[in-house]
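Inspection log for the structure reproduced underneath, given as structure tokens.
Here is subunit A:
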Amino acid sequence: MIAVNELTKAFGGNKVLRGINETIEQGEKVVVIGPSGSGKSTFLRCLNLLEKPTSGKIIFEGYDITDPATDINKLRQKMGMVFQNFNLFPHLTVLENITLAPVTLELMSRESAEKNAAALLERIGLSDKAGAYPRHLSGGQQQRIAIIRALAMNPDVMLFDEPTSALDPEMVGEVLELMRGLANEGMTMVVVTHEMGFAREVATRILFMDEGLIKEQAPPAEFFSAPKNPRLQDFLAKVL
Partner candidate 1 sequence: MQFVDNFLTTLYKTVLAENRWRFYLEGIGNTLMMTVGASLIGIVLGILIAMIKTHHNNSGKMRFLNWLCNVYTTVIRGTPVLVQLLIIYYMIFSSASSSAAPYIAALAFGLNSGAYVSETIRGGIQSVDKGQTEAGRSLGLNQSQTMRLIVLPQAVKNILPALFNEMIMLLKETSVAGWIQVVDITRAGDIVRSRMWSFSPLLVSAVIYLVLVVALTSVQRMIERRLAASDRS
Partner candidate 2 sequence: MRRISLFIALACMCSMALTGCGSSGSASSSLPTSSVADAQAGSADDMPDTPPVEVSSPESAGKLIMATEAGFKPYEYYEGTDIVGVDVDIAREIAKEMNMELVVEHMEFSAIIPAVDSGKADFGAAGMSITEERAQQVDFTVEYATSKQVILTKADSDIQTADDLSGKTVGVQLGTVADLALSEPEDFPGVKLELYNKYFEAVNDLLSGRIDAIVLDSLPAQELSKVNESLAIRDEEIFTDVYAFCVKKGNTELLDSINTVMQRLMDEGKIAEFTTNHLEE
């Protein structure tokens, strides 16, 4: 579904990505871990062109998103993104947050968008919050709503940028549970996270990034029990 070819990204003189080659197939749950500064967030943000690659190609469902002629807005409708800081729209209610994009982009009528939103809210047990404003909700609630806001667009892939890093520990669980549910339903996911437990349970493949490159990757069992790259061994020793 996503093919990344020789992706590099430099911010000024700082080379953050030094040549990534990777393919992500439908149904995969790819988890990306690594030390800070390794470029994992940048890599993720390149996938929906929130960051413009310095060089290299990214093909999404057959379209080269790095080509300026491509209609990136249309393609982004098929990619859902979840941010560390939720980024809910504070001036809109929860319901409006979820229905804004589908209605504005004329993908659904207002009624069907609201019905869809209601169903999604029901799924996470927050139906009574439909008319509330984001600032009235806890972090965990906000992030779960951010996730279903992205889901309301019926994306083909969901990108998660450290979705639980800004949450109080007691709320991390409810978000991971939602993500687990999505994974079980077959959603293609790319997740940047520090949550090793989640990675072990949900990932089909784990990538270890360091210094702008993918240094090792493996399915979870092998990844955690038999790391080969010395940097990865180091990293795991510290975090596990």
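Keep in mind that, in the parts below, a residue touches a chain if its C-beta (ideal position, glycine included) is under 8 Å from a C-beta of that chain, and two chains touch if they have at least 3 such contacts; residues count from 1.
Regarding selection, all candidates are chains of the complex that A comes from, given by their letters.
Worth saying up front: this structure is predicted, and the values here are computed from it rather than measured.
Novice: So which of these touches subunit A in the complex, 1 or 2?
Specialist: It is 1 that touches subunit A.
Novice: Show which residues of subunit A lie in contact with candidate 1 when the two form their complex.
Specialist: Of all residues in subunit A, those touching candidate 1 are 48, 50, 73-74, 76-77, 79-81, 83, 85, 87-91, 100-101, 104-105, 135-136, 146, 149-150, 153.
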